[in-house]
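Excluded from the complex is one protein chain; the other protein chains are retained at their positions.
Moving on, here comes chain A:
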């Protein structure tokens, strides 16, 4: 895809921004800890088999299995992974289902095992459904890196978290507070009802909203648009009918936020109900410019794939084993440290609004 070159340029910019935005992202200690390329961990804590100086061999077969193919967001992630694999001189392959249902990835994992891939990078559609197959892969010496959406920690080696669950949940809560003008009803339009990410974020958002500074904001409902345009449209309509005094809709999914924005921009509710959440700049540009959406956030999806690619290669080479405190180099992103439960955190999300959206193209 020709946009990849542009993307990395953009990323350089967005990284700077990311740092600048840490404060308004409500950066927690945990977040800032994990995001800083931390000092090398004391070698004593590294697992016995990890050899930080191991070379990454050429020609590693690194496979990416996103939640769903042909989903623009997944594709950007995978493109980042491809970039990393190419930098490492490896062999990149991309497979995946056309729907994001719980069981759809299982057959692809089995195929990857049969193809004797060296590393599997997967964004799990369901934390448990993929577990048996992933463990089969690991039993055969194929390290498993989850990115974007985690599987059960028992069945993967490292999880590339786009941002901490806390960080995103807080960002969502702050968006709700700001766009409701400090008080009023807000609703969430999520993806599917069993989406791992969204549920975790919404959980944190709820905890945040329970705090005294959010006392004026009332979360009235979590609706599920199943990441389908039509369904998200209908759910948005229903929300607006159920709660005529709704102040804002927070949609932590790229399909949902675009559908909600499109619906509101073409309805009587335009200007009365704010839309925010997580979306890609290209998708949301129209609605930011027509005033339906004031701001929304997202991390760089390409960096997630990129980091996953490097983490996978480091695992295969034996540089890391997935134990807390191990560090590895991730190309242009610098050095990363593995946190508790094998988690590697990319960094806090970037906020987009009318003033900066034109600087991004993904």
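A few comments on the model shown:
Going forward, a contact is a pair of C-beta atoms (placed from the backbone, for glycine too) under 8 Å apart; a residue touches a chain by one contact, two chains touch by 3 or more; residues count from 1.
By definition in this document, contacts and distances are computed from a predicted model.
Candidate names were "Sarcosine oxidase subunit delta", "Aspartyl/glutamyl-tRNA(Asn/Gln) amidotransferase subunit C", "ABC transporter" or "Autoinducer 2 import system permease protein LsrC", and the UniProt protein name of the unshown chain is "Autoinducer 2 import system permease protein LsrC".
Contact with the chain not shown here comes from a single listed residue; of A:67, A:185, A:247 or A:262, that residue is A:262. Checked against the full complex, the one of A:201, A:224, A:310 or A:328 touching the unshown chain is A:224.
Considering the whole complex, the residue from A:54, A:238 or A:340 that touches the absent chain is A:238. Mapped onto chain A, the footprint of the missing chain covers residues 1, 69-72, 74-75, 98-99, 193, 223-224, 228-230, 233-235, 237-242, 244, 258-259, 262, 266-269, 282-283, 285-287, 289.
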